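A single protein chain has been omitted from the complex, and every remaining protein chain is retained in its original position.
The chains carry the letters A, B and C, assigned in the order they are written, with residues numbered from 1 in each.
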Amino acid sequence: MESEIAHSGENCRVLISCADGAGIIAAVSGLIAERGGNILDADQHTELATEPGTPGLFFMRVVAEVGTGSRESLQTGFDELAARLDMRISLHWGDRPDRVAILSGPETHCLSDLLWRWGQGELGGLVGGDIVGVLSNHDSGRAMTESMGVEYACVPESGGDRAAQERAVGDWLDRVRPDLVVLARYMRVLPSWLVERYDGRMINIHHGFLPAFAGARPYHQAHARGVKLIGATSHYVTAELDDGPIIAQETAHVSHRDDIVSMKRLGRDLERVVLARAVRQHLERRVLVVGRRTVVFE
Amino acid sequence: MESEIAHSGENCRVLISCADGAGIIAAVSGLIAERGGNILDADQHTELATEPGTPGLFFMRVVAEVGTGSRESLQTGFDELAARLDMRISLHWGDRPDRVAILSGPETHCLSDLLWRWGQGELGGLVGGDIVGVLSNHDSGRAMTESMGVEYACVPESGGDRAAQERAVGDWLDRVRPDLVVLARYMRVLPSWLVERYDGRMINIHHGFLPAFAGARPYHQAHARGVKLIGATSHYVTAELDDGPIIAQETAHVSHRDDIVSMKRLGRDLERVVLARAVRQHLERRVLVVGRRTVVFE
Amino acid sequence: MESEIAHSGENCRVLISCADGAGIIAAVSGLIAERGGNILDADQHTELATEPGTPGLFFMRVVAEVGTGSRESLQTGFDELAARLDMRISLHWGDRPDRVAILSGPETHCLSDLLWRWGQGELGGLVGGDIVGVLSNHDSGRAMTESMGVEYACVPESGGDRAAQERAVGDWLDRVRPDLVVLARYMRVLPSWLVERYDGRMINIHHGFLPAFAGARPYHQAHARGVKLIGATSHYVTAELDDGPIIAQETAHVSHRDDIVSMKRLGRDLERVVLARAVRQHLERRVLVVGRRTVVFE
Partner (left out) sequence: MESEIAHSGENCRVLISCADGAGIIAAVSGLIAERGGNILDADQHTELATEPGTPGLFFMRVVAEVGTGSRESLQTGFDELAARLDMRISLHWGDRPDRVAILSGPETHCLSDLLWRWGQGELGGLVGGDIVGVLSNHDSGRAMTESMGVEYACVPESGGDRAAQERAVGDWLDRVRPDLVVLARYMRVLPSWLVERYDGRMINIHHGFLPAFAGARPYHQAHARGVKLIGATSHYVTAELDDGPIIAQETAHVSHRDDIVSMKRLGRDLERVVLARAVRQHLERRVLVVGRRTVVFE
């Protein structure tokens, strides 16, 4: 974990992915040193090629302290480096917290946990995230949300026009302008046009150990199958249901004594922790997506 | 855990299942007291009916110390009770260790672990199990098996007649007369006629978190899906592959740093522990099968 | 876990401890059957004597459904049984929720978690507990407490007379009349006269893996020692600091990357879960104290 003790100067987080090759770390760290930065934390991973003759994949995360004034110089340097070495580089300056919008459903344990962590300053070190709005199809989370001064929008579902409801969700998100959308037990499948709009910026919590028990009522599925562990999975949302790249997972032991009510209760503790971890890791720019998998620099 | 400090007299383990109703525990414990037994350990579970108007299911495990001479009296009493209350009751006297046959494959980590635990006296308290033979389709486990004085049979597979090989496995088991058959990373699907012969007495270890990653190459499947936990599952073998009632499961964290080689290495530690736990629980008569699920009295 | 599906009739939980001997389960279950009760859940444990010639210890928990009208008959029957067999028996009828008072400190993660679980109906099945008052030496938990309609008393500490403050806490508890007192990160040592008043009814959460890191600043101690796991421990409070019988413990992995700030953050998640589990187990009458240890029927 990155320390939360403050530093002077500005901090920059750099996420890099490219084909593997010699000298990449030297090029990145050399650039930072040369432009007056100091690396506080660096982590790197090389995924070896599975086919002979093809290059591996290189991933890196750097947190650097940058002397005032060198910000533009560093940005330009990284732009050049990215072009020269065919890298994907994203720089994130801790200027402002990310805007986080939450879509919630009738069950509010994940929503209340995220609100609480935000109040505790737990939503990501070095600026992190601010919760800027909550939308739900139920009213159950209104009091806790509004008590923290956050807007709560309710789009009820019963008997309505589904496409119109989906457009209302899209319009609300457009207005709230989130950097990250968190599905905190939002129990509806979103249309693909909306999912694509937040590609790589929409995180869901599934109350099952994916890929087992995808879809509806995972605790009922788990109970029927007689598993001895239940799980929770946080992942980026993609067009295919419960199939996006996994960020975090946990399991907990259950026994024959646990009926579905008890599994749900144990599961709530898992879901809260797993979703909060994934959100934090995303906000701290620790996650890189590689096809259906993720690299998470912890 | 049942203590392993010795008692005088004989020990009897009783496993009971029946429709729920009033007075069952009183009838069972009253019978034992009346015939001179003393209950050392009792555990009970009631599964409530999911449909109104139908009875629940009752499960019980009792370990009783029985004064010399009352064995027949107790057996008769339980026979009468079972008939009267429509119960399934099995009594297990610690007269002799169960005979355990192991089917192994080229990878020997589970085989060597079971042999080691047997040598340590870990294969079940109160008599437990004895390994009486190992059959494999490879020669890799011969030395470790024979060094412990256990027969090692090898039925090679390459180029042969599959039905003949399966008959050879069946014949070998017939000759060895096991009470329990353990598939310790035996990588072949057994024919249904053989599976049925050992119904409720054949335990497999699957190197994945079932029901996810059933079938072949589960670590490859897990790596491709990008899970953050790998698992191992021990279950009774049924005619459908990797679908039998689960006895024990565990998971372990993996990260992007773990390739398939590393997953396999971490998985070996899981598989050994999970298989040994399931075998021990079966031998100690802690497991009752309920459809696709199990009750495991720990 | 006891199912939370409702039954007809009244429910009674019975906790029993006595010297081991033949026929105890038969006597208990026979009594219940004879007086018209039906055992829903029974768990039992015998602790064998460590010295030859002395008896072991017998512990049992029974949940029984009792036909209307048989309550007094059952109570009388158990009184007689207790006298005859020299047992300690406590009966708990689910007439009313237990009254739970919380003492909190400046950090409110455990307080807010207990309030949230209470709101969710998680504080114990079959009636369980009601939070009837919160006392703190800081004002940080006032808003969340009062928003749930619960009294919040503040006894500030700075510069005051410690004995007077302790009397104020005692007086407040006298007035609130709790069945259970929960120390939810209340960071002050209570006087022994107050601890004794709530013997076996006061639960603390310690933010360390006891017996390691007792006393002040356990995360600082853990960091200085360089442990690879941090822990949280919930225990009954006794006159000696952090020394009472342990009800629940959990650990979580840390690495060199975790400084004290990060350990505290990870620890908050442990503490919430461990304290809630212990409170729930106590309220459901699952815990029996045996000297410095506990029997917890899960």
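Just so we're on the same page, contacts are C-beta pairs under 8 Å (C-beta built on N, C-alpha and C of every residue); 3 or more make two chains touch, one makes a residue touch a chain.
In this text the structure is predicted, and so the values were computed from the model without any measurement.
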| item | value |
| --- | --- |
| Chain not shown: contacting residue from C:P97, C:G124, C:P178 or C:P245 | C:P245 |
| Contact footprint on chain B, counting only the chain that is left out | 1-5, 109, 112, 116, 120, 122, 143, 147, 257-259, 261-262, 265, 268-269, 273, 298 |
| Interface residues of chain A (partner: the chain not displayed) | 3, 5, 21-27, 29-30, 32-34, 37-46, 48 |
| Contact set of chain C toward the excluded chain (per top definition) | 45, 47-48, 59, 209-213, 224-229, 231, 245-251, 255-257, 259, 290-296, 298 |
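Convention: only the chains that are shown with their structure count from here on.
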| item | value |
| --- | --- |
| Equivalent-chain rotation between chain B and chain A, CA atoms, steps of 5 degrees | 180 |
| Chain A and chain B: spacing of chain centres that average the CA atoms, whole Å | 41 |
| Residues of chain C whose C-beta touches two or more other chains | 3, 5 |
